[in-house]
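The complex appears here minus one protein chain, its other protein chains still in place.
And now, subunit A:
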Amino acid sequence: MGSRSSHAARIPDVDSIRRETGFSQASLLRLYHRFRALDWNEKGYLSRVDLQQIGALAVNPLGDRIIDSFFPDGSLHLDFPGFVRVLARFRPVDDEDNRNRDPKEPEPLNSRMNKLRFAFQLYDLDRDGKISRQEMLQVLRLMVGVQVTEEQLESIADRTVQEADEDGDGAVSFLEFAKSLEKMNIEQKMSIRILK
């Protein structure tokens, strides 16, 4: 027992984090270890550089965006609660969770909408709540590189906007984004099994 409790105690505000994110004690502990492993010079927080060293993010065309999403409103430090809060979106959804959730509490972080919102943020560069055609083009360039001509890229972006845009403003709002991904099994796809 001793070691575990001391670990758990070392995590600041364990209980409030648990309440907010819904993680179990065990996975919080694991995440905390991971957090400290990433924080290689033991600053107590993570900076962008720390995250950029993760190999899987380096090959990801949207890696920078993902890292950005860990640092809301331009801050440079990522503390553990923030770290967990971002990852909480990827907690698998339990039916049980929904069923006996206290209706007074706000929607959990791993709800479908919050998962979608996270994905939406990856594309919404300027955080104006809309994915414009320009933003789409940038992502496309990241994803397909130089193998497709600019013209084709533009036609792709146009088509995407045309498909998803419902109010005719030439950009994809979050609602439209959610609508277009209606059929996608987001609950399952945006869940990481180990974050149970």
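The rule is simple: a contact is a pair of C-beta atoms (placed from the backbone, for glycine too) under 8 Å apart; a residue touches a chain by one contact, two chains touch by 3 or more; residues count from 1.
As a convention for this text, contacts and distances are computed from a predicted model.
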Undisplayed chain, where the name is taken from the UniProt record, one of "Alpha/beta hydrolase fold-1", "Large ribosomal subunit protein uL3m", "Nicotinamide-nucleotide adenylyltransferase" or "Transmembrane channel-like protein":
"Transmembrane channel-like protein"
With respect to the chain omitted from the figure, which of A:I67, A:V86, A:L109 or A:A164 is a touching residue?
A:A164
Option from A:S75, A:Q134 or A:Q152 whose C-beta touches the chain left out
A:Q152
Hey, which subunit A residues sit against the chain that's not shown?
1-5, 15, 18-19, 22, 24-26, 29-30, 55-56, 59-62, 66, 94-107, 111-113, 119, 123, 136, 139-140, 143-145, 147-148, 152, 155-156, 159-160, 163-169, 172, 175, 177-178, 180-181, 183-184, 189, 196
